[in-house]
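Heads up: the structure comes next, in structure tokens.
Omission of a single protein chain aside, the complex is shown with its protein chains in their original locations.
Presenting subunit A:
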Amino acid sequence: MQGSRVHFEKVTKSFGETVALTDFNLDIAPGEFVTLLGASGSGKSTALNILAGFSDATSGEVYTGDRPLTGVAPEHRNVGMVFQNFALFPHKTVAENVAFPLRMRKGARDEIDRRVKAALEMVQLGAFAARKPAALSGGQRQRVALARAVVFEPPVLLMDECLSALDLKLREELQDEIRRIHREIGTTVLFVTHDQTEALTMSDRIAILEGGKIVQIDAPEVLYDRPRTRFVADFIGQSNMFDLSAVTDGTAAVPDMGIDIPVSDPTAVAISIRPERLRVIPGENTSGLSVFQGVVEDETFFGPVVAQTVRLRSGRRLEVRSQRSGHDRLPHTGQTITLAFDPADAAPLVAT
């Protein structure tokens, strides 16, 4: 099966006074796995519901393939969807639930049976076909919902926080399963979550939503290593952010560190450095690195990793994460240490 391209073009959506989406643009390649990541109320469900046809955009247009969807009823959009609360029909068996979209498409009976069986095998529930949803665990119910959403091979699959009702272990199992199924059937996936780890591990690209707008869309590594704004740097992972003086000739001062560093983006107003990108320097071999000093104020032991809070001369604090694999002993609380980072690891942040 081939996934289709999904395209949101200048979509806005208001509920009376509330603006749920503004200038929402998103172009998803066929077969791509894109995640909408944002806090509650940032407009994720609104975007999904407009694509599914459950609500109409106030302005703008949504396309699957080249087909504009305004005025097309949900049942004619040929889109699969998995809901957070499973939304299985309680009075139908597992097999009847999975057969439903095929029956709506008027397939031949033995063809339907064959595909239902295959879909249930795919989610490892072949033995549960005759059960009612009430006789299944939460994880099994969501697997049935997944089988039901893909059994008719929709070119687009939507999932709205579909794992957040499950506990961590089940969630991780189903994440693997969803990725495997995505690889197998090649459908385009638009996935919604507020869980950054889920987004980072599953997606080809992540779109960060803030207040109904996409503030950055990139591959997970790029989002993590090169956040473009304070909001994104803060939202994904942990980050040390420092204000910059104005960038001149590719250089800017970091007043809190008392050093100058090269900065590639002339519009940058701050930098973000991940705690694990900072190195605690015992010796003096610091050529090519930006070096500054601080006092260890607090530390947290994680086993292979130690997190330390370091106070700089300006009073600013930052987080350092160090692997304990080296031979060097890490300095402890109260000691003055030298820190270094590769300026290439400092992501320039622009004002929003």
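Worth a mention:
By definition in this document, a residue touches a chain if its C-beta (ideal position, glycine included) is under 8 Å from a C-beta of that chain, and two chains touch if they have at least 3 such contacts; residues count from 1.
Keep in mind that, in the parts below, contacts and distances are computed from a predicted model.
UniProt lists the omitted chain of the complex under the protein name "Inner membrane ABC transporter permease protein YdcV" (options: "Inner membrane ABC transporter permease protein YdcV", "DNA ligase (ATP)", "4Fe-4S ferredoxin" or "Xanthine dehydrogenase family protein subunit M"). Of the options A:Lys13, A:Arg148 or A:Arg228, the residue whose C-beta touches the omitted chain is A:Arg148.
Note on the undisplayed chain: of the listed residues A:Pro90, A:Gly288 or A:Gly334, the one touching it is A:Pro90. Of the options A:Arg105, A:Arg180, A:Arg313 or A:His332, the residue whose C-beta touches the omitted chain is A:Arg105.
Where subunit A meets the omitted chain, the residues involved are 52-54, 73-75, 77, 79-81, 83, 85, 87, 89-91, 100-101, 104-105, 134, 148, 152.
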